[in-house]
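A protein chain is absent from this complex, but the other protein chains hold their places.
Residue numbering begins at 1 within each chain, and the chains themselves are lettered A, B and C in the order written.
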Amino acid sequence: MVSITINDKPYQVEESSTILKACQKAGIDIPTLCHHERVKPTTVCGLCIVEVKREKEGKEESSLATSCNSNVKEGMKIYTDSDRTKERRKKAVERLIARAPEVPILRHLAEEYNISIPAEGEGCILCGLCVNMCEEVVGQVVFRFEGKGEERHLTAESDRCIACGACATICPTGYIHMDDIKERKIVHSELLLGPKSSIYVTSMQAVPNKPVINPETCIHFRTGKCGICSQVCEREAIDYEMKEEEIEVEVGNILLAPGFHPFNPEAMAQFGYGTLPNVLTSLEFEWLNCAAGPTGGEVLLENGEKPKAVALLHCVGSRDENFHEYCSRVCCMYALKFAHLIKEKTDAEVYNFYIDLRCFGKGYEEFYKRLLKEGVRFVRGKTGEITFPIYEEEKGKLVVRCEDTLVGRIRRIPVDMAVLCCALEPPEDAEALGRLFGVSRSKDGFFMERHPKLAPVSTSTDGVFIAGAAQGPKDIPDTVAQASAAASQVMSLIMKGEVELDAAISQIIPELCSGCRICNNLCPYTAISYDPNEKLSSINPVLCKGCGTCAAACPSEAIIAQFFTEDQIVSEIEGVLI
Amino acid sequence: MSFEPKIVGFLCNWCSYAGADLAGTARIKYLPNVRPVRVMCSGRVEPSFVMKCFAAGADGVLITGCHPGDCHYHEGNYKTIRRYSLLKRVLEQFGVEDDRVRLEWVSASEGDRYAKVVDEFVKKVKALGPFNGTKLLVK
Amino acid sequence: MAKLKLAIYWAAGCGGCDVAILDTNEGLLKIAEIADIVLWPVATDHKYEEIEKMADGAIDICLINGGVRNSENEHMTKLLRAKSKIVVAMGACAHQGGIPGLANLFTKETVLNRAYRETPSTENPDGILPVQRFSAQEGELIIPEFYNTVLPTAAVVDVDYFMPGCPPAIHQVAAVVDIIAKGDLPPKGAVIGASDKTLCDECTRPKEDRKVKKFYRPHEIIFDNQKCFLDQGIICLGPATRGGCGNRCTVKSNMPCRGCYGPAPKVHDQGTKFLSALASVIDSNDPAEINSIVSQIADPVGTFYRFGLAASYLRRKRSNEKN
Partner (left out) sequence: MEAKIAGKKIGVFVCDCGANIAGKLNVPEVVEFASSLPGVAVCKEYRFMCSDPGQDLIKNDIKEQGLNAVVVAACSPRMHENTFRKACEAAGLNRYLFYMTNIREHCSWVHEDARDATQKAKALVSGAVLRTAFLAPLEMKKVKINPSTLIVGGGIAGIQAAIDLAEGGNHVYLVEKKPSIGGHMSQLDKTFPTLDCSA
């Protein structure tokens, strides 16, 4: 430790600390502009000037030093706002404010030292933070200084830029910033990505409530550099080398509940999702509505204003021969919920475009009646398309063209925002899951229950159960009911403790088996093994599932497929051919 | 009256038998010539069963199973494909027309497909006429 | 005890089985010791009339080798059945039709046409075919009627025992003679002179990886004489053929088994049974690749049914085909 005085007060400070850090630790404020603790100091702006007095050969010397890059020494006396310091700082502010008048800290200091603030300036104070950040931390080396003296200016090689935004966040004057090319305040396609940084906690109520790294956007994974998060984390919990590991578990029962996958409305170009502004999917609108969402729950257009008219389109991708014939069951009800929320949060007109309003559950119809009282407009007719304005009153709006079957006319309704209630599709990896767990899928691609009425949550494979939207589109009450049903079926199996194995399995007769081993690798359950000394193959009765494939292949008819033996089938053949 | 072919159909319990059940619950109408024999997997159907069917007076044999990859026992139907392709060559040498034996994949949800497969196959066998190849015509 | 009356007849076969009996060398003395031969066309000069004059069941044991291809075969087989207590269908031809049975892939016309006209060494400008009745100056000539289909003995008469093999192995012939001598014959209908297990049981070649990507005919590759043929992609009917022949092909002469000892005890159709086993070990799940692998087998019926065509479920190619 080193003992120094700051403004004539004694302090003990670590040896390697800079004057700036020592003062900050002591709670003394020193203005800085081009300083950032993650990057090498560039000592360009000069705001952090302090006066330093030291004993040298019996004489007290005073000098000015940029505190951001000078280290403390034994017996140093530091004065952070002596006249000499203020005078040098004033010159620095004058120089900087001329180039970047909008920077808050400069405007604040300008008032303090009553310096006039020019109307506009170039913005860049040549501090070089962006250069160092891009080189040291991001590792892309996009920025470079060119020219000397007056001509010294910043240049950028844009094709090396990976759009990580690190330079924009560090630029003290806001000269470098990230803009949406369409000047949108809310980019709704990013609504679902949540926070901007690559290391984030998925949501407030996330379980486990631990941050995760998104390798696609994280600079360390893209360029190998950065690593700030691991430097900052005191508990050193961040390990970039973490790889997926395979864990083997033994279970007696399996429940498949992979949920659903939302239909991507880009396939229905007529609704303009992805091309027209303010056309959102239902999940995007949910996140817009969410208090933890980007707008804190405010229903806003992309330009940040409140909508005056919102269209809710039912059956997008559902009840549609070209996409999904089935009804997704939940859209009508959450569309009504949206209508209510919009009415509650804005005074916008709300139009629901529906074919049939399916409010089948407990309290659902009453909810719909409540919506009618709140003045939501229900148009019975599937929307034909969302298109551009033609008439005067449609200027700047999205126009919803639909056939209103109750009125019997084609209508054009101008709205500011359209929410597409997209279909619920089977999960993307349903096919792989189905193959892995031996669960077949019905025509619409959802998992197939053993029996629609008598066994809705079990499958044709014993011990494998399904629940929730993966078995078919359903709302939360039904999903929870199915989950508990599946849990109870699993529990009854566990209570029983044992299960009777179907006896219709295959068996090898040793007297007939010649050890030809043709059956050995035919069994997907590895139930058949070969004993070299006995020169006989044998079937493990517990593993055998009774498919009979080995029995069909055995050239000496030594394998008996019980209950499906050769004699039984051959005699049935003779029987059915009477 | 006109020739009505007798056809033996091997249905795998998990897919095609369930598909035929679905055709039933959906009341889809199809021709009655196929007499189903239930097996646990199409992999259980031995080529010698097909020979036996013809020897016992069948005019056609239909083997059905799960689509490749969907087999309840994961790989049963792959063996069916292997045996079927070799059996077809042997049947050809025995003078059994190609259209008399057919392998079709029908999943548990394809009731309509099962009905279509049966109708198409019966028409084809009917066109070929009776099999009666086993009359030895020794003399 | 009195010497047994033994008849040995040669029907639609090559006579190799008779040679097999002769090959027992000293065994013949044993036969002569226990039995009097009442009929053996290839070795003794007995006449059919003698048999016809006998009382039914007069002959104790009758070894018939060769199936039924013409009316004489049928007549004599039926006659000997009537006259004998025990009829043994000896050799592949009597047991399951044998090589002659392969003619069942063709009709009578094609066979005669081939034999008397098309074969290169035949000089038959007028294309004369044999006829059953022909009146020459010497009188009317009648020859046996040539049937359209070859049948194994059991398809014509009730057979007591079967002795497979083409020909039956010498040590098996001697063994059968001993059983007959001691009189402890197994229950009726049994297969004697062979094992109940298939060839692989006695074959010394180790069997490893039953996965075949390509089939070879024996002349197409130089195969390892220690490893199992099937593992090398060579079609060997060992797994589907009864053992007991002493592995004279697979071990002694380094050639794959061709199935002459007939199917395993519970198998009805050796050909398709072997087909099922062989197809199951094809190492591919893609239909197109499977078809290409399968097309490498030159003559499936000829290979799988080399000896058992006449005893298979269908017995012959459908005959209302003009081929």
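The rule we apply is simple: a residue touches a chain if its C-beta (ideal position, glycine included) is under 8 Å from a C-beta of that chain, and two chains touch if they have at least 3 such contacts.
Computed from a predicted model, the values in this text were never measured in an experiment.
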Checklist entry - For the chain omitted from this view, which of the shown chains does it touch? => result A, B
Next on the checklist: Touch as defined at the start, partner being the missing chain; which of A:Gly361, A:Gly384 or A:Pro524 qualifies?
Outcome noted: A:Gly361
Next on the checklist: For a quick check of understanding: of A:Ser198, A:Asn352 or A:Thr479, which residue touches the chain that isn't displayed?
Outcome noted: A:Thr479
Checklist outcome for this item: Note that chain A touches the chain not displayed via residues 192, 202-203, 205-210, 212, 249-260, 262, 283, 286-287, 289-291, 293, 297, 333-334, 336-337, 340-341, 361, 363-364, 366-367, 427, 433, 437, 451, 463, 467-470, 475-476, 479-480, 482-484, 486-488, 490-491, 493-494, 496-504, 541-542, 562-563, 565, 567-569, 571-578
Item to check | Hidden partner chain, residues of chain B it touches | outcome: 13, 17-18, 20-21, 23-25, 27-32, 35-38, 115
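FYI, only the chains that are shown with their structure count from here on.
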Checklist entry - When the contacting C-beta pairs are counted for B-C and for A-C, which pair yields the higher total? => result B-C
Checklist outcome for this item: dist(centroid_CA(chain B), centroid_CA(chain C)) in Å evaluates to 33
Item to check | Intercentroid distance (Cα basis), chain C paired with chain A, Å | outcome: 75
Item to check | Set of chain B residues in contact with two or more other chains | outcome: 46, 48, 52, 75, 79, 83
Checklist entry - For chain A, what residues touch not just one other chain but two or more? => result 522, 549, 552-553, 566, 570
Item to check | Residues of chain A defined as touching chain C within the complex | outcome: 511-518, 520-522, 535, 549, 552-558, 566, 570
Checklist entry - Which part of chain C faces chain A closely enough to touch in the complex? => result 196-201, 207, 209-211, 230, 238-240, 243, 264-268, 273-274, 276-277, 280-281
Checklist entry - Inside the complex, what are the residues of chain B that reach chain C? => result 46-48, 50-52, 54-55, 68, 75, 78-79, 81-83, 85-87, 89-90, 93-96, 131-139
